[in-house]
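Note that one protein chain is taken out, while the other chains of the complex remain in position.
Up next is chain A:
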Amino acid sequence: MTAPAIERSAATKRLRSVGAAREFGILLALVLVVLAATIANPNFLFSADGWRDLLLTPAILVLVAIGQAIVIITRNVDLSVGSILGLSAYLTGRLFVDLQGIPIIVVFVIAVGFGALLGLVNGALVAFAKVPAMVITLGTLYAYRGINVLWTGSDRINASDLPKSFLALGTGQILYIPILTIIALVVLIAAAWFMKNTRGGREFYAIGSDPAAAELYGLRVTRRLLIAFALSGALSGLAGVLYAARYGTISSQAGAGWELDAVGAAVIGGVAITGGVGSVWGAAIGAVLLLTINRALPILGIPDFWQRAVVGALIIGAIVLDRVLAVRAKRRLIEAREEDR
């Protein structure tokens, strides 16, 4: 950047700590949920299955939520992630069925590339046609799902169609950490580093904070948008492969409704739906919280019919709390700025 280095004022520091506080709050909520469930039933944490499920269940959604967070940070939204996930998952199954003996790594590459391509279609429509992303991706949500239904029909990929070594990936562990969780963590760390430290990552924030200003400033907005949507698509594609590995059954409805979970995870994790604010860490923790709540409620003995309502209340609660904290922080920020003068 050509601008002179700005001296870090107290205000900037506080701004940073506010960002961290949002993620910390969500993390605290997560710890509370795990604690409550474990007290109610020690197996939730202290059995081999419980420990594995705690780490394994959110891994796939974490990937989708990371992509979603990047797109939302640019003041867009990607509603087609669930459909991309479903198509990639079915593609994964078909590759194993139609090309017997295909190396697993090749399947990963093809599915991620396929997801990126579908994401690129979204990005191109949003960036060139200048139509709001919500409308475009709502369209591709149905279009991609339609292609999936057309392709799959009433057929289904079954566990017996997939190689054992691939299925083992879905539940296997290295040093008590599930492989899927390790993949998600590696992607998370890479994405967080990219968003925090690279020019490209910071430009996403700049575009999301004020698209018009970003354009005037000379940022290559179109290219950035294409990259953001392609990243989201690629991560959904990767999630599709992992979905196939974990569930072993892929119908034409795989991943239906995931877009809402992904947006929910990002928003719970402190990614502002108006763009420019938040981090992929927050979105990832949001994803873990969302799915862990889902798993904890039955164990806490909350009747099936009430569970959804409780999840909804918790989402609203998290957002209200978040909002209260943000408003309070903003007030303090203004006060601090006054003091600085």
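Basically, a residue touches a chain if its C-beta (ideal position, glycine included) is under 8 Å from a C-beta of that chain, and two chains touch if they have at least 3 such contacts; residues count from 1.
One rule holds in what follows: contacts and distances are computed from a predicted model.
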item	value
Record-based protein name (UniProt) of the chain missing from this complex, from "Outer membrane lipid asymmetry maintenance protein MlaD", "UGSC-like domain-containing protein", "ABC transporter domain-containing protein" or "Rhamnose transport system substrate-binding protein"	"Rhamnose transport system substrate-binding protein"
Given A:32, A:48 or A:273, the one touching the chain that is not displayed	A:48
Omitted-chain contact residue, chosen from A:125, A:242 or A:263	A:125
Where the missing chain touches chain A, by residue	41, 43-44, 47-50, 53, 57, 125, 139-140, 142-144, 146-147, 153-154, 156, 158-160, 171, 247-249, 251, 254, 256-257, 291, 294-295, 298-299, 301, 304-305
